[in-house]
Structure formats: structure tokens, C-alpha cells
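Inspection log for the structure reproduced underneath, given as C-alpha cells.
For this depiction, one protein chain was excluded, whereas all remaining protein chains were kept in their positions.
Per-chain residue numbering starts at 1, and chain names A, B, C and D are given in the order in which the chains are listed.
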Amino acid sequence: MSLEIGTDMNALQATNEFLRLYWAPLLCGVAVVAILPLIAGYIVLVERKIMADMQARLGPMRVGPHGLLQPIADAVKLLIKEDIIPDNADKLVFWLAPVLSVGAALLSLAGLAIGPAFQIAQDINIGILFVVGISAMGIFGIVLGGWASNSHYSLMGALRSSAQLVSYETAAGMALVSALLLTGTLNVKSIVEAQNKEGIWFVLLAPVAFFTYLVASIAETNRAPFDLPEAESELVAGYMTEFSGFRWSLYFLAEYTNMIVVASVATTLFLGGWLRPFARVPWLSFLDFAPPVLIMAIAAYCVLRVPKQPTRVQQLFMLAVAGLCFVTALVLAVPVVLPIIKPSVREAVAPFYAGIHGGFWFIFKVSVYIYLFMWLRFTLPRYRFDQLMRLGWHFLIPLSIINVLLVGVALIVGAYFHLQGWGLLLVTTPAAILALVAAFFILAVEKGHDARPDQTATSDFYVG
Amino acid sequence: MLDKILFYFFAGVAVGSAVLMVTRRNVVHSAILLITALLATAGIFLQLRAEFLFIVQIILYVGGIMVLFIFVIMLVNLDVALQQIQFARQKWVALLVALALAGQVGLMFWSSRKMPGQGLPVLTAAAAEHLPANSEEVAKSLFGSYLLPFEIASVLLLVAMIGAVVMAKKRT
Amino acid sequence: MGPQHPSTHGVLRVKLKLDGERVIGSECIIGYLHRGVEKIAENRTYQQFAPYVDRMDYVAAVSSGLGYCEAVEKLLVVEAPPRARVIRTILTELQRIASHLLWLGTHALDIGALTPLFYCFREREEILKIFEKYCGARLTTHAFRIGGLQYEAYDTLEKDVERFCKDFESRIVEYETLLTQNRIWIGRTKGVGILTAADAIAFGVTGPVLRASGVKWDIRKAMPYAAYDQYKFEIPVGTTGDTYDRYLVRMEEMRQSRLICLQAIENIPSGPIMGKVGKVLKPPPGEVYHAIEAPKGEIGYYIVSDGTVQPYRVHIRPPSFINLQAFDRMVRGHLVADVVAIIGTIDIVLGEVDR
Amino acid sequence: MADESKEPKPVHVPTGDKPASSTPPVSTPSGKPADASAPAAPPKPPAPAAPKPPVVLQTPLDNEFVTRFRAKFGAALLEAMEDRKQAILIVERARLVEIALHLRDDEKFDMLSDLTAVDWPKRDRRFEVVLNVYSFAKNERLRLKVLAADAEEVPSVVGVWPTANWQEREVFDMFGIVFSGHPDLKRILLPDEWQGYPLRKDYDILQQDTAWVRENLGIESGQ
Partner (left out) sequence: MLPIGHYLFLSLALFIIGVIGVVTRRNVIVVLMSIELILNAVNINLVAFSRLYGDVAGQVFALFIIADAAAEAAVGLGIIIAFFRNRETVLADEMDLLKW
């Protein structure tokens, strides 16, 4: 699709020419921006439910059956709430900050490919880099937000969170570099193809990179043990203190979109985007049936729950949810079942199959990744700011740089023996082990020269 | 057609925000305006099919240097400096200098119109499709013919980093 | 940090002198919750004053009640019957577990761990149910009377306590897996708020804070009261006296309390629950100082009687008030984030600090 | 005085209307033991029943510790007695710090559990500052008493036991006893500009905060 349309056309012809060429990305773009608040809302609901479940309580149950309507109630509440602007705050910047934050988050979604078919910005040559770059813009939203509400506390919170973001971005960048060594290209689609060709997910080839990226991405979205900026105890709600109502929900949306972005980058790069697990293993092809069966089970469960709902309207709602799940199960089943019934129609169905199933698996992996975020959030206490920075600078960044080195060396050796796919494991696993040895070495050095009373050993925080 | 629209849009934004940046009293506003100017130039890089540079500009310039600027502005919290007058007395001298500069370049443009020989190279650029993939191209030449400058640049960055750290360290 | 700061366990205002992030000095401004309990005591009879004692340390009301009743019994030179003493021991130990659970929950929440709070409150709920069945109240129980008990133990008391103790062991293991080995928890607590043994004694600190600094002293062992001399239990002692040691000491104390309860419910002696105490108490003139081991430390009652129905002077030695003195020594040189952790680890209740 | 909120029980009117509690009107607060209507006298031998004169449980105490103490301080030890098996030493006010140092270093009383005061308006030296010390080594408690008149200063023991800091401030806050040598003697529980010392016997329980409320809030206190 050449960008250059004949320069001599008049305006009208140009516009419909433009539309003809770019209707797909425009449509996807609008879809994503519209659906995202809903998705973010439901992620919040799921998070509160899981948190409750882990804490031996029920979580939101009041609005709609099992609190399913809770996000809508939250959204309405946020919209209605009065929008306070602190006096002599910087009006322009106060308005701009949340917009910038959300804009950066949503824009970086454009570069990602949900399924082979569904990608907003078709094959950007610099795919992953584009996503990382744009999400780096989110820092401005936070910093300017803190500055605009010109209260001392939120300024400190803003400075702290942006310092944290900047330092963990380098760590995340380095982790991505070591993964990109394996793919060789930046383009999102070709990364997944590369994993498909190799027949192995890159998480197995570069486990340390995946681990560092996981830690860095948690820190980058200000969540779980790294959510110091809005640590209630010292600076109340950090840079978000002065924002209320709709503005605050923009920040909230930005945080959750960032979480989705980070999760999908990890999925594309490490967990083989929209590939079905063991995509190329013939005898495991029955896994194709897994998605429809799974959704059908959910639908059945909903139907079972219908009689238990207290009021009529909740029963109806539950029925609607069951119906929805049933339809999705059908949609997923068609491309799988049809070729078996009528082998002739296989080629026609193939793109549909790839698109729909690919989409399912991608969303499935992203939700597993996000579940990990939530799980960490409920179990781990919070880092102190200096520990947080020390973990970032003294441990994560050197570890990821060493890892880049080792993966590079491993690849050269691999190429020398021209190993392929699972063969590569022979080379990359020793590289991973070497990286871990380096990690413990960094730790030993760390423990050694830090004898100050409040110094703490911060090895990889997965222990415990 | 689309190219023309894009270029004029980005050029307009760039020049507009640059002018505003220079004239704004509030430093934070001028920082934000500089960011928009940089983003506009990134847009122009994109229009010139230099994607790698587009993303490097965003990550390095906007995501790195401007964050540094904003940090320093916050740390130095300039409301004390706001009250002082922002513009040096020699405002008019500067305008004069700028006009002279503009005049000279304008003259060069104008004269090139007349004399075909030494005029602007009127080559038509290669069409967009068969341009080689940009980042691979940049990588090849960067690590191919320009390896030495690459190393020197890294040394330069190292020196700058150490300098900045030493300079900004608290004199404890 | 203003009086209504979310993590100061009540109305405590702390003025911090900061150098950047580090704390150089601190001053606690208290008195927001001062109700003049000691003045009221001089205008009430001995029995009427008992409920006031529960309102001081509202988290460990049973133990302050026990302290007061035993002090007055000492004044009257009267001994509570064995059955009453055993039931008192059981309820006090349960109250100790409940108080430590509340401490663990809020302390972990201050440092950022969300889940332990809900686990702790789930167990604490069980204990409060037992209190409610026994004496009708959950928090300020006023469970004991001078000379013995008011209410006979309800029939399923042994079974309830046994059931609670049985599954409490697995619950403690749950907390331990969440926190003890947790690298971030260790990071936030090890080496924070160190109090050496000498400082602890100098500042008159008592209870788990003192034991965490390495001083092996517990009134239940040193001067046994109620029925503590009949049971075997150890005193957990820390080494460095930092927040992590205090955490370990309190966790171990919960285990020991559980053992005491188990030993106690095996044989609750039968017999009267009320000692030889008349309706009107007129202790012979004189004075007494009686101290017991409350969950926060040594709570002491100095009662002077002039022979009338009303005590002439009642002075209460509150453990939180005196432990809080050591706060300034512990907080120096730490970061603002640690101040919250240190306030949590001293485990103060403002009702008791201000009286 | 409309005292609806608090229970009407003015202190210095001994025979005011009693709350409907069943206890008979209290006779003059002289040390009259339980009157006849008390139920069966406590059978415990040491606390004899009503007929005996008021049993004073305070018996003079002289064990080897007291002799050692007397040998060292002689006149400073005014009286040594034991009340309900708890040793009490009444010592001279001036030499309190010296005695405290001696107790802490030689006698191993290394912890000051409690420091408080009692107000006996009828005595000439009305205030009795009470120090409860405890020895970890000997697992023993000892009570030191110092008598001080209204304006007299009591030497502060903060040097010996730092824990006395806040406790002395509280005694000053409640009784008005000035502790000489205390690092920063000011009110700890009550607002700084509070007049009067609440725990003194002559301080009526009812009109506590009228002055403070009128001054700070400009309204009449509701007491």
C-alpha cells in the first residue's frame, strides 16, 4: 500500500482514496478505543474478585449478579463525580497531563497484533520499538500531572514514579533486546512467525530475559510491590491526589491500558503471540478444540447459576451472559469443526481459523500474564523507594545487559553448529545458567559492601 | 497528495510550537511546546520514510532528554524565576541577526531559481515502495562503514554521563 | 504526620525533623485521647471503675481487666478460687492472640502486604465470638469481677477453644509462608528500628519489644499470677532488637499462648467461681503495686486505699505510653517510609498512651 | 451548676445524694473499716473482721537489705515498711538521685517500672512521689517514696533511668510537682495553656475545662 497517492487528484477523490486504503486500521482503531474502557473496567472487577477470593471474602457482589455490573457503576460514578481543579493550578497542564498519559497508552496499543488478522497499524517495520517508545511517553503524563496539581506531596510522588519508570525502562529495553536477538526483526507479525518457524517459544530460549522483563514491566506500570508512588502511608495517592472524577479515571484507564500493552508485548515476544501451544506438533492438534470447549464450559456454568440469582433481572442478566459465552464458543468451534465435516472447505476456512483462534490464544496468554500481576499484588508487601531503585540499578540492569551478551554468544555458537528450533536449547540453557550465576555474583557483591544498618539484600524477589 | 497534507501539518505544528516555546513565560509550558515541536519533526522523519529515526527521535529525544529537562525544571522549581523578566534587553538585536540570516538564505533560494546549472538538485526521489527496509539499512551502514564513529559516540556518552553525575552530585 | 494519619493507630501526632529523606529527630505529641481515667477512679467505687479499665487498651481489654481485678484482690488480700484463675488465664491468653493478630494485620498493611490483614481478622473473629458467648461483649468485655468471675463458663467453652487452637496452628503457618521468608518483608523490616538491650531497659520498655532486644523477662514467668505457674511455656527472645525480631517474637508468643490454652482446657478445676468478697469492698488502708504481662508489655496498677469504698488513688502504668518513649531512639537515621513500620512494630494503642 | 452529663458526685461534699447504688451512705472518710452490714467477714486471718481496729498492714521492715541501706545512707532513710509483702522505703528528697544511682548500680534495680505521685492534702508535706523499681537479677520490686510540700522541687531521676522523662512530665502535668534537672519539663497530656493540675484532690472533677474552653472556644463549657 503505497503511501503516495497521485498528487494531482482533487480533495474529494483523495479522501475516498485514503479511506479505501486505510479503512481496516481506522475501524480497528475506533474499536479498540471504544472497547478499552470496558475491558479496563472488567479487569478491575476481576482483580477485586481475585483479591477477595485470596483474602477469604467475596468481593463486589452487590451490583448485578456477582458484581458483573460493577464496572459500569464505577464508570458512571466517576463521570458524575465533581471535577475539582486545585486553585492556582496550571489549567492547561492540569488538563493536558491525563490526556497525554492515556494517549500514550492507547497509541502504543496500535502497534500490537491481537491476532494475525487484527492489527491496527499494519506491518510497522519497527513494531516492538514503536510500542516501547510510545509507552515511554507516558512518563510525561505522570510528571506533568504531579507538577500541575502544585501540592508538595503530589510533586514528590510524581518525581519518584517517573524516576522509577525511567530506570526500569532501561532494564525492560535491555530484556527486549536480548529477545529481539532471537527474532532478528522488529516487525510484530514476523516475530510470531519466527517463533512459529522455530517451533519453540522464546521464553524457553531466553528465560532470564523473560524474568527481567516481567519484573521491569511490573515496575513500569507502577503495580504490585513497586507501587510506591501512590503508597498510602507516606504521600497519599502520589501524583493522582488532586485529580478527581473523570480525570482520575483517565489515569486509571492509562494504568490498565499500560498493563495490557506490557502484557501483549511480553506475549508477542516471549510466549509466541497467537500461536496455539505446541502449534506445530501434529499429534497435539486436538488442542484446537480447547478454546470452544472451555468457553462452552463457562456458558454451562452460567446457566447453572441462573436459578440461584436472587432477583428476576439478575437471572435474565446471567442468562444473557451464558448466551454470549455460548455464541463465542460457537464462533470458535466453526473453523475447527467445519474442515472435519467438509475437508474441501479447509482452505477457505484457514484464514478465519487462524484469525479467531489466534485471537483467543493471544487474549488467553495476556490474561494469564495479567493474572500474574494481580497475584503478586496481593501477596507481596511494598518496596521502600531506595530499595526499589537499588534493585533496578544494581541488579536488574546489569543482569539484563549480561544476558544480552550471553544470548548473543549463544546464538553465534548456535549458528556455528547451525542448530535449529529445540536444538537451540542446547546452547541457550547454558547461557541462562551463566546469567543466573552472574545474578548471584552481583548479589554477593551487593551484600558485601553494603554494611549500613538499613541496607537490605535484594536478590530476585521471587524467593518466598 | 497525502504527503503534502502531512508535511504541511507537521511543518506548521513544528514552527508554531517552536515560536510559542521561545516566547512563553512559563518554562514548563515552553518545555511542553518543545516536546510538541520534537514530535512534529519526528512526524516529518516518518513522512521522509525514516522510521528508525522517527522512533529513535521519540525514545531518545522526547522520552529521554525532555524527561531530563522536565526533571530539572521540577527540581529547580522555577516559580521563583517566573517573576523575573524573561527576555534579555537585546531582543531587537537578535531579531536583526535573524532577519539578516533569513535574507541571505532567501537570496540563495532566489538566485538558484534563475541559473539552472547550480540550482537545487531537482532529482526526483526514489518511489516509496522499493525503498529498502529502513532500519536494516541504517543498521548495515551504522555497523558497516560508520563503526568507528559509533564507538566514539559511545565514549562521548560515557564521558557526558560521568560529567553530569559529578556535576550534579551533592557536595556532601 | 498529623493526628489523623492513616497509619498511626489512633490520634498520635509525630513531628519529624528531616534531612531530605532521613529522619534526624522526632517528637510525639500525645494527649488527644486523654479522658482523665485516674481522676475518674477517685470518684468511683472499686467495682464501678472496672469497666473504665477496659476502655484504656481497647484492643486487650481482658488483660487490663485481669490486672485491675488482681491488684484489688491483692489490696484485699483475697485469693480468687482456682477455677476462676484458670478461666481467667484462658481468656487472657486468647486476648493476647487477638491483640497480636490485630497488630500483625495492621503492621503488614502499613508495609504494603494486603492479604495478611484479612487472614488475621478472620482468626480474630473466632476469638471475639468466644468472648461474646462468654460475657456478651466482644471488645470491652469487663469479663472479670474483683474476687473471681461473674459468669460461669458456658458449656461449649472447652470445645470452642479447642477447635480454635486446633486449626490456629495451620493458620500461623499460613502467615509465616506469606511473610517470614518473603524477601521484600525482610528487606523492609530487618535492621529497621534497632533497640539494644541496654537502651530497652533504660527506656523501661517491656513486653515483646524488650524480649526482641534479647532480654529474657516475662512477668508470667518472673512473678506468676492467675494460673500461669501450672503451665509449661517458653519465652521467645530475639537477638538484634529490630522490627524483624519483634515480628518473630510476637509470632512465637502466639504459638506459646495457644499451647497454654490447650494445656488449660484439659483440666479446668471445678468449684466456686467467686472468692470470699463482700458486696461492698472496703480494703484496709494501704497501697499495692501489681503488674501483669499484657500483650503490649507490663501493665501495672498502683492503688492506694484509704479504707473507704472508693480508691484514694489509682495509677496505671501503661506499656504503650512507656514503649513509645523509645520511638525517638529507634527512628533516628531511618527513612520516612520506615517511620510507619517502626510505629507499627512498637504496637501502641493511643487509648492506653493518653489514658 | 447544671451538671446533667456527668454523674452528680461532687467530691468534697461527702454526703451528697448518692446514685441509686445499693451501698449505704458512706460515713465520714475516716478510716472506718467495713461497717456491720458487710456480709460474712473475710475468713482470711491476716485481714481481721470489723471489730478489730483498722488493720494497718504496713509493718516496719528490716531485713538485711534495709540494714545495708541504713548503713550506707543513715539519716536519709526516713522509714522502711512493708505493705502486703511489698517493700517500701521512704527516703529524703534531697538525696534521691544519689540513692537512685546506688540502687541501680549496686543493688541491681536496673529498671524503673513506674513513677507517679499521690496527693495527701491533709499532711504538711502533701505530695508523695512514688518510684517503683524492679531488679532483673533479684526478680524483686522495691518502692521508693519521697515527700514534697506544695512548692518544693523534687530532683529528677531522668539521669539514672531515662524512662522517667515522660513519667515525670506526666506527674508535673497532673500534680504540678516541679522536677529539677528535667531536660524539658512541660505538659505532656493536657494542652500547654491548661490552668490547674487535675489530679490534685482540691481540683473539682466537674469544672475541669471551663477555663480552657472559654479561652479557646469562647463558649461556656457544657459541664
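The working rule: contacts are C-beta pairs under 8 Å (C-beta built on N, C-alpha and C of every residue); 3 or more make two chains touch, one makes a residue touch a chain.
Being a predicted model, the structure only gives us computed values, none of them experimental.
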item	value
Touching partners, among the displayed chains, of the absent chain	B
Sites on chain B contacted by the missing partner chain, in the whole complex	3-4, 7, 11, 14-15, 18-19, 21-22, 27, 30-31, 34, 37-38, 41, 44-45, 48-50, 52-53, 56-57, 60-61, 64-65, 68-69, 72-73, 75-76, 78, 80-81, 84-88, 90-91, 93-95, 97-98, 101-102, 105, 109, 120-126, 128, 131, 134, 137-138, 140-142, 145-146, 149, 153, 156-157, 159-161, 163-168, 170-171
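The rule we apply is simple: only the chains that are shown with their structure count from here on.
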item	value
Cα-centroid distance, chain A relative to chain D, in whole angstrom	68
Whole-Å gap separating chain C and chain D, where each centre is the average of the chain's CA atoms	24
For chain C, residues contacting two or more additional chains	none
Multi-partner residues of chain D (each touching 2 or more other chains)	none
Category of the chain touch graph - line, ring, star, complete, other	line
Chain D - residues contacting chain C, complex	9, 11, 21-24, 26, 29, 31-34, 37-40, 42-44, 46-47, 54-58, 83-84, 86, 88, 110-114, 116, 118-119, 130, 132, 136, 139, 141, 143, 161-163, 165-167, 174, 187-191, 198-199, 201, 203, 205, 208
Touching residues (chain side chain A, partner chain C) in the complex	51, 54-57, 225, 231-234, 377-387, 453-459, 461, 463-464
Contact footprint of chain B on chain A as seen in their complex	2-9, 14, 18, 90, 92-93, 96, 124-126, 129-130, 132-134, 136-137, 139-140, 143-144, 146-147, 155, 158-159, 162-163, 166, 169, 186
